[in-house]
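Note that one protein chain is taken out, while the other chains of the complex remain in position.
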Amino acid sequence: MDNTHPLLLTCLLCVPAIAAGLAAVTARSLRAAAFITAAGIGGGSALGLAAAVEAGKHGTISALGSWLYVDALSAFNLAVMIIVYIMSTVFAFVYFKEEARAGAFSLKQARQFAALWCGSFTSMTLVLVSNNLGIMWVGIEATTLLTAFLICIHSSRHSLEAMWKYLLICSVGVAFAFMGTLLAAASSRHVAGFDIHQALLWTRLRDHAAMLNPALIKAAFIFLVVGYGTKAGLAPMHNWLPDAHSQAPAPVSALFSGFMLNAALYCIMRYIPIVEAATGHAGWALTLLAALGVFSIGIGAAFIVFQQDIKRLLAYCSVEHIGIIALGLGLGGIGVFAALFHTLNHSLCKSLSFFAAGRLGQRYGTHDIRLLHGATRNSRLWGTALFVSLLALMGVAPFALFMSEFRILKAAVDAHAFVLLALFLCGVSVVFVGMLSKAIPLMWGESTVSVAAPDIHTRLEAGLVVIPLAALLALGCWMPGFLGTALTQASDIIRTGAALPPH
Amino acid sequence: MSETCMMVLIVLDLALLGISMVNTGILIVGLQGALLGAFVIAVNAPALSPRLFVIACAGIAIKGFLFPLLLRRTIKEANIQRDMNPFVGASLSLLIGILMLASALWLGAELPLTGVIRAPFTVPASFMTMFTGLFLIIARKKALTQCLGYIVFENGIYAFGVAAVGEIPSLVELGLLLDAFVAVFVMGIAIYRINQEFDHMDADELRSLKG
Partner (left out) sequence: MKHPHVIAVFNYFLALALAPLLTGVVNRVKARFAGRSGPPLFQAYYDIAKLLRKGAVYGAQTSWIFRASAPVILASGMIALLTVPFGGASAPLAFGGDIIVLAYMLGLMRFFTIVAALDTGSSFEGMGASREAFFSALAEPALLLGVAALAVKTGWMSLSSMLPAASPVSFELILVVAAFIIVYLAENARIPIDDPATHLELTMIHEVMILDHSGPDFGCIEFASSLKLWILGAIIVDIAVPYRSGWWFVDCAEGVAGMLVLAAAVGTVESAMARLRLLRVPQLLVAAGALSTIAFLLVVR
């Protein structure tokens, strides 16, 4: 059942873009830049939530001749994106206010940050709401280009190096994904009633999925997984991730791990039902995805063990969790539900941990874990936040991440994928031990660096810490009704291509 | 006509592998871009609509003229050395290029695309161009040459798209051109900033972040 909401969706795309332009050109002070960012992100978020609610009510909404299309999967991801953006924007205010006080954040940098931040909001929204797979690709490429300079807001040798690696690797990867998009369009050429203007629409490919040329769609999927997987951080294409996350300022790292990786995975999720239907539901695409997922878990686990930099540690942790999500998607059945749930939990938790790492870095002047020992004693709020979020990331019960990982375990057992199960457990155990060995000194270690600044924090910061943690605890114990329905509908779309009508 | 376009594309790829001056490389990449615009016209020649013609001209303008202009400006502003100084020398690159051409021809025969592709020689040519682009990114030291490799890679994919899919809706086409343009623009700015900070353009030297 379609409902057209052209005004809502176009405003959703335009408002942050206009804010970006304004911030770049007219912001005359740091406060003005902050205000414009808040207005842009706030307006965009409100519109996005409205779109998600409308989609929940009507099933799907569309606009512009169904080039824009929001169904349950888009709506869910839109909601996650908005949560991450709001949290990260508030944190960005706190973080950069501290930097400005220390004189390390100029007006030019503020303008650049505001413009690129709002611009990336627009491009990620474009990815989520477009039905046209070509435009979806354009959105992902735009994300890469817009966020590249966010990494090197503070020019230094390391940040420039990280930015160049990110730009090149992700651009080449996304170009691979474009090749996959072309092959997917080519696979539908022989279908009767082929209209080139409709060929790239996801809804059309989904409707005709059973008639697509299987060899071509398989080749397309390989290119797509390699391409979008580079952007998502799936191993072995994850090389840009640790550098970009460790060198970017904390709000940007939180955004990357919190939503940008999910956006790339979303693109892969869109193709799964099409490939599965075209290959006769043999599970070929799912096997490929599960294999890459397990490989990413392994790589993440292997590299976590010897990390010294807290942000690099969190980056490899992201690789591992993206692997878990891919594994869940690849297991099918309840695994898809669990994977989507995991995206929400991971975004919440990883953002919080990057916030904490960033603030501790500001306070201590370093990101080296060895120098952050005893951080919980010196900075009670953010040290505790980092410690608890690390625990949650490890999969400690009763946080929500434990529940989603447990569900994925169950899905593996249901699917009799015992090899994958064993590898998954191995990887997660290694991560558990590795991260715990670094987290414990954070709480109870002897601090080697003395900090002169007093440990004061505003209520805003306290809110930033308490709300996500409370949400994670709550979600770990109890699944609210609306969330369950949303997840079920979204996972139905991935498994079968269409959501069952809402009841 | 379209077959000839693809063969010239292959010769340009090999030329890119064999040269040693960055300016010649930029010229060849510009020629490739213009050639692709001509290819669009050649492939669609029996049923050429004004819309396609405009898109082809836009492609020639952006890829054939604008990209080289942007890159030359980057060279001038960043004061980059002219010599490419590659890891893999010109003769060895040419030999590897021959190997890549052989594998592209093999791939072209293997993939089941015969009913789909409108110009028969496109699959090997586009794969060869993609391989050349990837090779330039991996085997060349200078960041500017890596940017050239990216443009060549995109050219290969575009050539494949034109023959396999044909008419993509104008908006998507324009979106693609715009994306490519902005990518090159952003890379140019990145190279400029790297040069400011580092005093050199060797991406090979950018390896302090490890582990």
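Note that the chains are named A and B in the order they appear, and that numbering of residues resets to 1 at the start of each chain.
By our rule, a contact is a pair of C-beta atoms (placed from the backbone, for glycine too) under 8 Å apart; a residue touches a chain by one contact, two chains touch by 3 or more.
Remember, it's a predicted structure, so these values are computed and weren't measured experimentally.
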| item | value |
| --- | --- |
| Which displayed chains the hidden chain touches across the whole complex | B |
| Omitted-chain contact residue, chosen from B:L69, B:I98 or B:I138 | B:I98 |
| Which residue of B:L14, B:A34 or B:L111 touches the chain not shown here | B:L14 |
| Hidden partner chain, residues of subunit B it touches | 3-4, 7-8, 10-11, 14, 18, 90-91, 94-95, 97-98, 101-102, 105, 108-109, 124 |
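Convention: only the chains that are shown with their structure count from here on.
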| item | value |
| --- | --- |
| Centre-to-centre distance between subunit B and subunit A (centres being mean Cα positions), rounded to whole Å | 31 |
| Subunit A-touching residues of subunit B, taken from the complex the two chains share | 111-113, 115-116, 130, 134, 137, 143, 146, 150, 153-154, 157, 160-161, 164-169, 171-172, 175-176, 178-179, 182-183, 186-187, 189-190, 193-194, 196-198, 203, 206-209, 211 |
| Partner subunit B, residues of subunit A touching it in the complex | 132, 134-135, 138, 141-142, 145, 148-149, 152, 155-158, 160-165, 167-168, 171-172, 175, 178-179, 182-183, 185-186, 189-190, 196-197, 199-200, 213, 215-216, 219, 242-243, 246-247, 303, 306-307, 312 |
